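In this view, the complex is presented without one of its protein chains, the others remaining in place.
Let's turn to subunit A:
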Amino acid sequence: MSALAIMSTHATTRIVGAPVPRKEGVDKLTGRALYVDDIEREGMWHGATVRSTIPRGLIRSTTFDHRIDWREFAIVTAADIPGENCIQLIVADQPCLADGKVNHCEEPILLLAHPDKHKLREAVGAVYIEYESLPPIFTIEESERSDVIIWGADNLLKSFLLEKGDVDSAWSRAAHIIEGEYRTGAQEHLYIENQGMIAEYSVDRGITVWGSLQCPYYVVKSLKSVFDLPDEKVRVIQTETGGAFGGKEDFPSNVACHAALLAMKCGHPVKIIYDRIEDLAATTKRHPSRVRHRTALDGDGKLIAIEINLDTNGGAYATLSSTVLSRATLHATGPYLCPNVRVNARSWATNLVPYGAFRGFGAPQAIFAMERHMDEIAAALGIDPVELRRRNFLHQGDTNATEQLMRQPIILDQLLDRALRESDYYARRAQFARENAGCAIKRGMGIAAFYHGSGFTGSGEEYLNSLAGIDATPEGKVRVLVSNTEFGQGTNTILTQVAAEALGLDYQDVTMAAPDTGIVPNSGPTVASRTSMVVGRIIERAGLQLLNLLREHAGLSSSHTREEFFAACDRYRAAKGEVVSLCRYEAPPGIHWDDQTYHGEAYGAYAWALYVAQVAVDTVTYSAEVEEIWAVQEAGRVLHPVLAAGQIEGGIAQAIGFALYEKVVLQDGRMANNQMTNYIMPTAEDVPPIHVYFEQSHFPHGGFGAKGIGELPHDGPAPAILNAIRDATGVSFNAIPLLPEDLYAGLVETQPAEEPVAR
């Protein structure tokens, strides 16, 4: 099934790199782990949301059906909000509850709570909202045309211009100019645990919420502003979280504010749990994109200019569209050297549910376009797609599109050689080329080369200024103190590995402090592939700092047993008090980023990858199936071989869905297929064998040498798969998801004489 190959590294570690059991694994396997819906609070009520049924309009009236006894319910509207009616993120434009107007279907307007959750569904349907409709816009094209303005002066949520060299003068020198347009669709996270929160309110203690979330301090920020409360009156506790993938980065702030408003109104704890239908219809998805490439090459097939117009559909409010667009911009030109680059990136407002963070955060869209385009270039020039990439790879010492000097080694050639060898790429291509001619099933091989920047973009990590650490409690526990959360990816496990390794303790000696803003410092959000590299490094440093403290003040010897360590902690505590070591983020030296010109060190580190896909296209049923995937990557040190491989495989499975299965169908701005029966993700029978290989290196500024890994695997599979489909059929498909009806249209239109007509 999955092959896992690990190169030996020089660094010797006892725990880092070992396949220790997942920290919270036994709780999850026995059913003991408590997810938010498993928790009840004394006297708890249940909450529900009344949402807009139209995409854009003014709210004229609200009527309550007299057949319901509304005295039993708590009812909250925008008028009940004590602070600012706004979810705090980057731009403060999204109301917590609609006030007078709505800008997308499913926008929350009114909240209800009742002690009996089974009474809520009927009650939600018995609140009648009358609207005066305004003309909505749904697509990038409608938004950029600016006939209808729904946001700001021009519908433009954000734009970036990235320029290197002189693109305009390059065209005249070109031997070839190739153009192409590529599109990607919305994608739903489909975490198996829906969104949910419990909130309690009291005048003395303020607000406490428990819930399914990625970023506790993001939720704190919104609660503070909606309730106009100081830090000490807002406490956010993450419960076991059943998948997130970015879908629980910003959206939980909305649910938390809603539950807390109801709790304040009814005087009871209130739980809000979305069902699947509501979750699919009302929560964020991956930004749809349209990317146009124009590329100049010289006679040797070397890139001399890349011009990209990259547009995303942002939905009704700004949410994270600007940062998603930023990452898309910075991944748009691929892992290639090109002297002249222009990326013109824009995110457009539409009357749709706001799009949000999803694993890869703009990079999968940009990389789909670039890597699909590389195969189009190869075809136009009559060069092997592998060879075209090899001629243009970035190397150590080059500068990338933002003119960042690539200081660390780049081993793309090595990754490519490995991928070709493991997949037997050339032999299989040749074999398929022979066999395809007389066969209804056409097979092909496709590749994609790509990178993913680890951590926040540019100066983002410096602004975050994360604080994290380790303490030793009087009960003899060593705890990792972070606000970074576990939602399957392995935060608990790898951070305890790092702490135990740094402290010379056993894995079992170290635990995670509860993900509770009343206990842990703000070590930044759990996003952007930053936990292993950025937070891991802070924990490694905090560990060494703690040892130094104990050596200096409590007589700990330079090589110690665990008993000596805990005895030293006791001595230190008796003499000086709390045994705690906190560290802040320290930027690697030589990092400069200019937000205005988009120049400089875009990311502290890059993970590099080369993926190969084998597909089979059935020209009778018009279905495309991925038969095998080979994933070769360099992401620094692998902290945990099983978890790391699990990240790669899970990301690839999601990306197969992105490419071939998962389509959000919109009707008048509403998701029409908001059920698991008609929004289709890959199942156990659809995911092919995935072969995962790591070429390890030691990144000096990451936790024990690690770079980010969580998002990388979502970047490459879609273009590799569509490139393989081109290899199999000779037809270019430039939009995903590519469903059987799209395949049919493409194959029949392009080769009417050769292809059998569907029966």
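Just so we're on the same page, contacts are C-beta pairs under 8 Å (C-beta built on N, C-alpha and C of every residue); 3 or more make two chains touch, one makes a residue touch a chain; residues count from 1.
The criterion applied here is as follows: contacts and distances are computed from a predicted model.
Choosing from "Ion-translocating oxidoreductase complex subunit E", "Tryptophan synthase beta chain", "Aspartyl/glutamyl-tRNA(Asn/Gln) amidotransferase subunit C" or "Nicotinate dehydrogenase small FeS subunit", the protein name stored in UniProt for the chain missing from the display reads "Nicotinate dehydrogenase small FeS subunit".
Per the touch definition above, the residue from A:P95, A:P108, A:G360 or A:G488 contacting the chain not shown is A:G488. Touching the missing chain, out of A:C96, A:I137 or A:L190, is residue A:L190.
Of the listed residues A:Y182, A:Y201 or A:F245, the one in contact with the hidden chain in the full complex is A:F245.
Across the interface with the omitted chain, subunit A contributes residues 1-2, 19, 21-22, 24-35, 37-42, 44, 115-116, 118, 189-194, 240-245, 275-276, 487-490, 642-643, 645-646, 649-654, 675-677, 681, 683-685, 687, 689-690.
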